[in-house]
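Right, one structure below, let's go through it.
Of the protein chains in this complex, all but one are displayed in their positions.
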Amino acid sequence: MVDIPYEGIPGIPPAEVPDVELYHPRSWWTRYVFSQDAKVIAVQYALTASAIGLVALVLSWLMRLQLGFPGTFSFIDANQYLQFITMHGMIMVIYLLTALFLGGFGNYLIPLMVGARDMVFPYVNMLSYWVYLLAVLVLASTFFVPGGPTGAGWTLYPPQAILSGTPGQDWGIILMLSSLILFIIGFTMGGLNYVVTVLQARTRGMTLMRLPLTVWGIFTATVMALLAFPALFVASVMLLLDRLLGTSFFMPSLVEMGTLSKYGGGSPLLFQHLFWFFGHPEVYIVALPAFGIVSDLISTHARKNIFGYRMMVWAIVAIGALSFVVWAHHMYVSGMFPQFGYFFATTTLIIAIPTAIKVYNWVLTLWRGDIHLRVPMLFALGFIITFVNGGLTGLFLGNVVVDVPLSDTMFVVAHFHMVMGVAPIMVVLGAIYHWYPKVTGRMLNDALGKFHFWVTFLGAYLIFFPMHYLGLLGVPRRYFELGDAAFIPSSAHSLNAFISVVALTVGFSQLVFLFNLAWSLFKGEAAGGNPWQATTLEWQTPETPPGHGNWGKELPIVYRWAYDYSVPGAEEDFIPQNQPPRATQVVQGAAS
Amino acid sequence: MSAIILFLAVIAVIAGWWLSQQRLMAKPWLEEGPVGDFPGGDTMTWPAAKIGLGVFLAVAGSLFVLFISAYSMRMNVTDWRALPVPRLLWLNTGVLVLSSGALQWSYVAARRYDVEGVMIGLLAGGASAVIFLAGQLLAWQQLGAAGYFMASNPANSFFFLLTAVHGLHLTGGLVALGRTSAKVWRGAEAADMRLSVELCAIYWHFLLLVWLVLLGLLTGWTDDFINICRQLLS
């Protein structure tokens, strides 16, 4: 590359940014609606994702009503049931979790945590949100088109996804694929921002090894998403062409409802490879930000540095890289070349090692800590339990031969809900309790928060832990009703009813949380700038909530890593990252 | 899927090389102190837009390589009938090379702050890119007239799909090129102009490279090449 020095001293961005470089809102519209401020965009992302997420939550209630009490609710038929599971899965995985972690938390936290004034491409960032909103609207519109949304399952496997035996074959699937394509375009715009901001706009002194793990997690997840989402894009475009123009990328010769179709020669397995080439990294795209955020929650509320920071960073990078070579463990019983099983089982189980290290380091951080059991910490503990549980059942499904009897049963449903449903949601909720004071300037109500935590955590565990055993018994997933099957005892139906009752309870308890969010906005206790006495930069802003440009006149300068809690010899039990060292205070590292 | 794995391996090597410069082995808790005491780990010195373009090229590259992966998996099925590549494509390729060359010229001129040269280069590059796109459309029309429709064979489907995706990327590039031209026309500051022109040139070279790879694939050269490699290895 040509190395011409650009203006400024290499390596050190100017501490004082000229006013003209920052975008300034001029009216109410550009301040709150078409805003280019990452903090506003973050809130927009979070609200939109939560709104569509609530729709998915209601869908899950309808599913549970049907599963728990088959035949009781005549307004749910088999077609609708499939439409509910499809939309529930797609919304939760992509439109809620991915958007919330990267678009929501990423936008809010990255510029603040790395000490930047904003994302590097604010205009593109704004565009990213509006394209995302469009994708959500297109998705939501499928509920109102003739034939309704697609019922192909969130995996959208062809040939079934675009044939007439599946509900939503008309408009549903076309709009679903279009919405995915839009989502990916929007996400790419945002993702470029997150990555380049971390690479290029870190403040002075913020070396990579001084970054909070939250930034490491979101950064790595974004890099993965940028490389993995194109696979979904390719699959969606080709499936859309198969549906609209009658090409045969994925469609073999087949008989559709008794007549020979026009398709021929295509490979359904090709779609599955593309889908899971995206789909498996997607699991870690949701998990890595959760890993990062939960590390910071635990460290802050245990008043102790995160144990093994370096291992934590290396593990995030290793998991990110490995997750691209494990995709076919979703396809052990797909009929692919059987010898692949050895390779993918091995890589899948190897990925358990860096993941286990992260778990050990979280619990070791608690050891000899000063654990404040505030609501964010409770959610972090809830995350550890549900994640360990879900991660360990992953060792069943990753081990190729064990997967054979368990695949496509409720065991799989229980596993992935525990590990990438409940566990990340625990982190999302904990993170909201943790950062709400920074976003709004007010604390969330503590008593309501504790009630919310216990109902959500214990309830979710009661839903999904017993569900594994239904799968072990052999109950298949995606069944409108189980019907007569000799191997399913009547007690299994009782368990299903129990799970449904708990699910509805947990679902409704979220109203307490919504109430808390709204009530505290006006009536919550004033938070001050740094209510948790945390070290990271977002708590050191001159204003709370942070003003436009985040840092007032001068950018902060970073002198230390993000985890100086309970440093021996220091007066307070935390030292902010931007606090200059005192000459007398010498840290004797307790490294062994 | 071997193509995409190879592509990601290259990305991983680049990322690994970069990370190796970032002192990931350092013990950050021992490194308390002011800026500059601990070398390494500084932010990148390139302008954000250039890094952004680099990341975007990785994403777009991943997209094209995934299409290529799908292509190479689908073409092994017996119903594949390769379609005759229109001769026009060779002409189009030449035009695209010219386009890329014009932008390189423009970039060289920008380094000398030769505004006139920059403008000529940009306009020539933009015009030839438009000619390329028109040529591609003409090639589509010729194929359609000869009875090679999108859905009649997977080889045709891939031909139309790949050329369309490439064309859309080029169209997007034309928007950026238009903005750059407007900027130069209004008289931009030297560094700003140089950066914009440089980014356009990089993007054009990337799309030229992608096109050459796609052309190799569509004409079947890549197959021969892979077969030769396979024979050499075995």
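Chains: A and B, in written order; residue numbering restarts at 1 for each.
Just so it is clear, a residue touches a chain if its C-beta (ideal position, glycine included) is under 8 Å from a C-beta of that chain, and two chains touch if they have at least 3 such contacts.
The rule is short, and it goes like this: contacts and distances are computed from a predicted model.
J.: So which of "cytochrome-c oxidase", "3-hydroxyacyl-CoA dehydrogenase NAD-binding domain-containing protein", "High-affinity zinc uptake system membrane protein ZnuB" or "Deferrochelatase" is the UniProt name of the chain that got left out?
T.: Cross-referencing UniProt, the chain left out corresponds to "cytochrome-c oxidase".
J.: Using the touch definition up top, pick the residue from A:Met63, A:Leu163 or A:Ile463 that touches the left-out chain.
T.: A:Leu163
J.: For the chain left off this view, which of A:Trp28, A:Phe75, A:Phe144 or A:Phe487 is in contact with it?
T.: A:Phe487
J.: Of the residues A:Ile41, A:Met63 or A:Leu82, I need the one that contacts the missing chain.
T.: Residue touching the absent chain, from the options given: A:Leu82.
J.: Across the whole complex, list the residues on subunit A that are touched by the chain not included here.
T.: Interface with the chain not displayed, on the subunit A side: 78-79, 82, 151-153, 157, 159-160, 163, 165-167, 252-257, 260, 265-269, 302-305, 307-311, 333-335, 338-339, 341-342, 345-346, 349-350, 352-353, 356-357, 359-361, 363-364, 366-373, 378, 381, 384-385, 388-389, 392-393, 395-396, 399-402, 404-409, 454, 458, 461, 465-466, 469-470, 472-474, 476, 478-483, 485-487, 489, 491-492, 495, 563, 565-568, 573, 589-592.
We adopt the following convention: only the chains that are shown with their structure count from here on.
J.: Could you work out how far the Cα centre of subunit A sits from that of subunit B, in whole Å?
T.: The computed centroid separation for subunit A versus subunit B comes out at 31 Å.
J.: Where on subunit B is subunit A touching in the complex?
T.: Per the stated touch rule, the residues are 1, 4-5, 8, 11-12, 15, 19, 22-35, 38, 40-49, 51-52, 55-56, 58-59, 62-63, 66-67, 70, 73-74, 77-80, 111, 150-151, 154, 157, 161, 165, 191, 194-195, 198.
J.: What part of subunit A is in contact with subunit B in the complex they form?
T.: Per the touch definition, subunit A meets subunit B at residues 2, 4, 6-7, 10-13, 120-121, 188, 191-192, 195-196, 199-202, 204-210, 223, 226-227, 230-231, 233-234, 237-238, 241, 245-249, 262, 264-267, 270, 273-274, 277, 305, 309-310, 313-314, 317, 321, 324-325, 557-561, 563-564, 580-581, 587, 589, 591.
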